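Read the structure below first, then the notes.
Coming up: chain A.
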Amino acid sequence: MAEPVRSLLLAGVGGQGVVLASMIVAETLLRAGYDVKQSEVHGMAQRGGSVFSHIRFGPAVESPLVPEGTAEVLAAFEWAEALRWLQYVRPGGAVVADVRRVVPPGACSDRRAWLSSYPVIDATVLREREVKAHLIDATALAADLGNVRAANSVVLGALAAYLDVGRDYWESTIADLVPRGTAEVNLAAFRSGAEAPAALIDLPAPETGTGFVPARIEVNESWCKVCDICSRVCPEYCLDLDGDTRLVVVAPDACTGCRLCEMLCPDFAITIHHEGQVPALATTGAGP
Partner candidate 1 sequence: MSGGDRTEIRLAGAGGQGVVTAGRILAEAAILSGRTSTHSQVFGPQSRGGASRSDVVIADAEIGFPLALDLDVLVVLSEAAYTRYVPELGDAATLVVDERAVPGTGDGRPQTHRFPIVETAHRIVGSPVATGVVALGVLEALTGLVDAAALEKAVGSRVPAHRREANIQALAAGRDLGQAA
Partner candidate 2 sequence: MTEARLIQGNQACAEGALAAGCRFFAGYPITPSSEIAEHLARSLPGAGGTFVQMEDEIASLGAVIGASVGGMKAMTATSGPGFSLMQEHIGYAAMAEVPCVVVDVMRGGPSTGLPTSPSQGDVMQARWGTHGGHPAIVLAPASVAEVFELTVRAFNLAERFHTPVTVVFDEVIGHTRESVVLPDHVDIVDRRRPDGPVEGFLPKAAAADDITPLPAFGDGYRYHLTGLVYDERGFPTTDPTQTGALLERLHRKVDAYSPEIEDAETFMTEDADVIVFAYGIVARAAREAVRLAREEGVRAGLFRPVTLWPFPAKALEAAVGAARTVIAAEMNHGQMIHEVERVAASTAEIVPHLRVDGEPISPAELLAKLRERAAAQTGGRG
Partner candidate 3 sequence: MTDVRDYLREWAMPHVLCPGCAHGTILRAFLEAVKRLELDPDKLAMVAGIGCSSRLIGYVDFCTLHATHGRAPAFATGLKLARPDMTVAVVTGDGDGLAIGGNHLIHAARRNVDLTVLLLNNSIYGMTGGQAAPTSPAGSVASTAPAGTAEAPFDACKLLEGAGASFVARVMAVDPIMSTNVMVEALSHRGFSFVEVISDCPEYFGRYNALGSGAEMLAWMARKEAGVAAALANKRYVNHVPTASDTSGLATGVFHREERPVFTGLSTQAAR
């Protein structure tokens, strides 16, 4: 069998520049003499969604898609995306990941438990997979260089360390493809990523389970003037008007006890009962 086709996977979040990064990788490989196929998906996935790019290279490439368990390197520009595509990495392969967190709003939607579904940054998850885990704080390194948007180049630098492609190919491609005026910082970022030690970064697990106290909404109908303010403001859409005549608690179980309705009710008609001990109201300043 001839020299095998090799696979890389780049992953990140829509808007992070995954497509440009993978074009740089593919172009670099082309310039290095390989046949290359690179595949990504445009459109909706770019709107803050998960974005990935398959890169395959070798003497002659058929499929542009990377089969699971075959990628030599997974380069992730975001922590959760590194986990998402982990099964594509072959045993003994490498995961190069920026420890940056891009938390989607959906990860903050469990307002009963106040638990974020965003995964904890914990390198042991990678170690268990028989992969080389290479976590870097690329965003911080790029920021040190003066442009956080060069973080991708830091990751590419780290990725390059796992490929036997000459540094010249990388740097000429980067210089050609990055936005005008940013070549210098991106090259510096690339070098910084290539030279950064492949250390594991273990970040402390964020606090979870914040002691949610169930809350109950009580409406004093004899005081309520059905003005609609509470139902307009409730973040959980617990309240609604029944026609224009009556205020109804339509989703009592969704109440988080934030008390916006109670505070904004001009008629003192709403009471939020916290079914448990709630920390005292903080006496914060008046703002700026």
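These made the cut because all candidates are chains of the complex that A comes from, given by their letters.
The definition used in the following text is that a contact is a pair of C-beta atoms (placed from the backbone, for glycine too) under 8 Å apart; a residue touches a chain by one contact, two chains touch by 3 or more; residues count from 1.
A quick note: this is a predicted structure, and the numbers were derived from the prediction, not measured.
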Selected neighbour of chain A [touch, this complex] from 1, 2 or 3 = 3
Can you name the residues of chain A that touch candidate 3 in the complex?
-> 222-223, 225-229, 231-233, 263-269, 271, 281, 283-288
